[in-house]
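Missing here: one protein chain of the complex. Every other protein chain is in place.
Letters A and B mark the chains as written, and numbering starts fresh at 1 in each.
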Amino acid sequence: MTSHLLARRSTVVGFVIVVVLATVALFASWLAPHDPTLVDPVRAFAGPSAKHWLGTDNLGRDLLSRLIYGARWSLGLVLVATCLIMSAGLAVGVAAGYVGGVVDDVLMRLVDTILSVPSLLLGLAIVGTLGPGIESLMIGLASIWWVSYARVVRGLVIALRERDFVDAARALGATDGRIVVRHILPGILPAIAVLASLEMGELVLAISGLSFLGLGAQPPTPEWGAMLNDGRSFFFTAPQLMLYPGLVISVAVLGFNLLGDGLRDALDPAEASPIKGVGS
Amino acid sequence: MSALVAASLIPESGRMSADHLREAASLIAMRRIILPLVLVGCGRPEGDQSAARRTLVVAYGADEFPLTSNRERLGRYPLNAGVCEPLVRLERDFTLVPALAARWESHGPGAVRFVLRSDVTFSDGTPFDARAVATTLGQAARTRTGYSFLSDSSVRVIDDTTLDVRPERENRRLVEQLVHPTYGIFQPGSDPARRPVCTGPFRLAEYVPHDHLTVVRNDRYRGERARLDTVIFRFIPDETTRTLALRSGDVDAIVDVGPSNAIALARAPGLRVVTAPPGAVIVMYMNLHGAAPYHQLRDVGLRRAVAMAIDRRTLAQHVLGGGGGAALVATVNPPSVLGTDAALVRGVPYDPDGAIRALRGRRRALTLIANPGAIDRATMEYVQAQLARVGIDVAIEQLDAAAFESRLNSGAFDLDLELPNQNDANPAFLLALRWYSGSDTRSAAFTHASPRFDTLVEHALSATTDDAARRAAAEAMHQLVDVEVGAIPLAGISRIYAMTDRVRGFVPHPSRMNQDWSTVWLAP
Partner (left out) sequence: MNTSAWLVRRLGGAVMVWLLISLLAFSLGTLAPGDPAQVMLLRRTGDPPAEAEVRQLRHELGLDRPFGERYVRWLSAAIGGDFGESYRSGQPVLGELRARFPATLALAVAALAVGLMIAVPLAVVSAAARDTLFDHVARFVALAGVSMPSYLLGYVLMLLFAVTLGLLPVSGAGGLRHLALPALTLGLGSAASVTRMLRGTLLDELGADYVRTARAKGLSGLRVLTRHALRNALNPVVTVSALRFGRLLGEAVIVETVFAWPGIGRWMIESINDRDYPAIQGFVLYIATVFIFVNAAADLSYRALDPRVRPGLPVSNPR
C-alpha cells in the first residue's frame, strides 16, 4: 500500500502540507516571532518588513505570528473535534454493526434523523443556541459529524463479523469485547484513517466558517476563520488581512483533501469509493 | 450544449491534441463569459432619468425601530427621517432655535409657556395646535422615552396656540431637552408606531422593517420645501457591505464610515467623504451597582485601575485615527457643549504601572458589552489588550441591538462601551440620562453615580443661565470622571459620511439624530 501512496505525487504533497502545518501548530511558540495578541496601534497596517515579515493588522499585531498561532488553534480545534467525533462514531457504529437487531434499527434511525437536516445548518442551530465560544463549537460539531463515521464503521463491522476468524475466535471462547477489540477494530482502522483525513478538511472549513459568522473563536483568539471575520471591515484598505488567513485555510484544506484522496485510492483503487463524509 | 461542442472536437483516437484543446477552450469560454456579460449589460434598465435625479438613497446601519424602547417613535428616533419636528431645533453649534414653537418663556415656578406657530398644518392637511403637542408630550411621558420628569398631568392647554408645561420635578433644562427628536410632534389621530403624521419637510411613505424606510416630500411644509422628491433610507448593518454599495452606485450616500474605510473612500474617484463636527464621545460605562458576578466594579480602586490602563491618546490617534474622525477628550460630551468649563474635567492619566500596582498581583476577569454598529471592533480589542497587559482579562460579548439592550437593562455586564450622542442643547443631558439616580432610563439603575453627583446634576438642571448650567455640568462631570471614576471617556468622535459627487447641499450636523436631509439635492 505504501508504494501506492508514494506513487501519487499529489498524495505526497498533501502529506507534506499536513505535516508542515502540524509542526507549525506544535512549535508555534518557538516559531512565532512575536506575541500574537500584542497590540501596537502606532504600527497598524504596516507592510512587510524585516520585523514583521507579513506586516501587521489593524491593531499592529504581527500577521505572521497570528497565522502561526492560528495553526495551533484551527488545527487543534480540528483535532479535538475529530477525537470527539471518532469516539462517538466508533461507539455507535460498532454497537449497531456488531449487536445488530433493535439496537441497530434505533441507532440508524438516529443517524437518519441527524442527516435529515443539512449538517451545517443543524450545526449552526446548535452552536447558535449554545452561544458563541469554543466549547459550544466543539459540542455542536461533535453532535452532528459523527454520523458518517458511524455509518461506515457499521458497514465494515457487519462485513467483518461474518468472517471466519471471528467464528474461530468465538469457538475458542473469546468474549464479544475481546473479539471487537482484537479482531474487528484493526480491520476498520484503515478506512477510519481515510475518512478522518477527508473529514478533517471539511472540519477546517466548518470551524472557520462558524468563526467567520462570529460563533466560534472569540477575539482576540487568532483562529484563521476569526481572522477572516476581523479582516472584513478592512477589505478595501488592507485586503491582505483577509487574503492571508483565507489562503492558509485553503492550503490546509487542500492538503487534507489530497492526503485523503490518496489514502482512499490506495485503499480501494478499483471502486469509486463509497466512503463519503457528512459534508459531501 | 457545451458538452456537444466539446464532444464534437474529440477525434476518433480519443486523445486530444493541443489544437483541439484550444478550440474547445475558446468555444466554451465564449459561451461562459460573453453570453452572461451580454445578458447583464442588456439587463441594465434605462429608466426614468429625471425621477432618479430626485430620489436619494441613503444607507444607514441596522434598523433599530423594532426595538422595544423605540416602538412608539417611528420616523423620529433613532433614524430621524425628517418626518416630524419638535418644538425647538438644535443648531450645529448646540444652540436652540425655534421650530414649531414661535417663542417660550418661563411662566410661574417650574413651568414653561410655549406659544406655537399659527401657520403650520400636518402633512395630511389637519391643523396643528396645542392639543397635538399635549398628546405628544403625554405619550412621551407614558412610554418613558425621556428623562424630563414629564407626566400625564404636566401639560396644560391654554388655547389653540398656547400651552404650559410643568415637569413633576424642577427641570430648567426642559426646553433644551425638547429639542430631542423623540419629542417630534405627531398628529393625535395618527399612529406613532406605524404611520405617524407630522409636520416636517417629508412624510412617511413606506417602512419595511430591517429593509428600508421611504419618505416623500411634504408639499404642505411650512418652510422651504425639500428639493428631493423621495428619500429612501436603507438598512445595511454591515459596514463593508454599505461601503461596497456606495462604491458600486447602489446607494448615493452612507453614514457611519469607519476611519480606515474613510481614507480609502476619500481617494476613490467620484466619491467624497464629509466629516461632521464632533458630536459624540466613546464612553465606557461601568456597572457600579451590579449583583454577583457583575459586582467587581463597585470597587473604585478597580475602576481607577481600568482607567489608568488605557492609553487614550494612542486609541484616538492610531486605532481610530485617520480621516480626522477621532480626538483625545476628557469629557463625556463633546467639549464644545461645555465651552471653556470643559477644562475642569481632566480625565484619569495613563499609568499602566500604577494600574498593575493597584491590582496587587491578582488577575481579574470582567465582561465587556458594546453597542453593536456604534463601536469599532478594533476599539474593543484594543481596550481588551490594554487591560490584559495590566492583569485584567476581558471577555468581549458580541451582541445584537436587542440583546445589548437586555443585558444593559438587567445589569448583566461589567464594562459597557457606547457612543452616546449629544442630541439636545442641555450640557447636563448625558449626565442626567445615565448617571443621575433620578433618571427614567433603565440602565441608570446600574450606572448611576453617588448622591454627591446627583446634587451637582440637579444644580446643572436648575441653573437659571446658560453659563451657570455649563459650569455646574462641568463640575458634575469632574466629580464623575475624575473623583469617582464612574465613567471613562475614551475618544471624541466625529461622524463620517460618504457620498457620491452628485449629492449636493449636505450639511453635516454634529448630532446624528438631527441630521437634516431636506437641504440635499442631486446634480444631474
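Heads up, the rule we're going with is that a contact is a pair of C-beta atoms (placed from the backbone, for glycine too) under 8 Å apart; a residue touches a chain by one contact, two chains touch by 3 or more.
On a predicted model such as this, the values are computed, not experimentally measured, just so you know.
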Given A:Pro33, A:Gly131 or A:Pro186, the one touching the chain that is not displayed: A:Gly131
Among A:Leu120, A:Ile158 or A:Leu267, which one is in touch with the chain left out? A:Leu120
Which one touches the absent chain: B:Ala388, B:Ala403 or B:Ala468? B:Ala403
Pick from A:Val12, A:Leu54, A:Ala88 or A:Leu110: which residue touches the chain that isn't shown? A:Leu110
Positions on subunit B where the hidden chain makes contact: 2-8, 10-12, 14-16, 21, 24-25, 28, 32, 36-37, 39-41, 43-44, 66, 68-69, 209-211, 236, 238, 241, 244-245, 247-250, 398-400, 402-403, 405-406, 409-411, 442
Where the missing chain touches subunit A, by residue: 109-110, 112-114, 116-122, 124-126, 128-131, 201, 205, 208-209, 212-215, 225, 228, 232, 235, 239, 242-243, 246, 249-251, 253-254, 257-258, 261, 272, 279-280
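Assume only the chains that are shown with their structure count from here on.
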Let me have the rounded angstrom distance from the C-alpha centre of subunit A over to the C-alpha centre of subunit B, please. 43
Going by the contact rule set out above, which residues of subunit B touch subunit A in the complex? 238-240, 243, 258, 260-261, 263-264, 314-315, 318-319, 376-378, 380-382, 384-386, 388, 395-396, 398
Write out the stretch or stretches of subunit A touching subunit B in their complex. 37-39, 41-42, 44-45, 58-60, 132, 214, 218-220, 230, 232-238
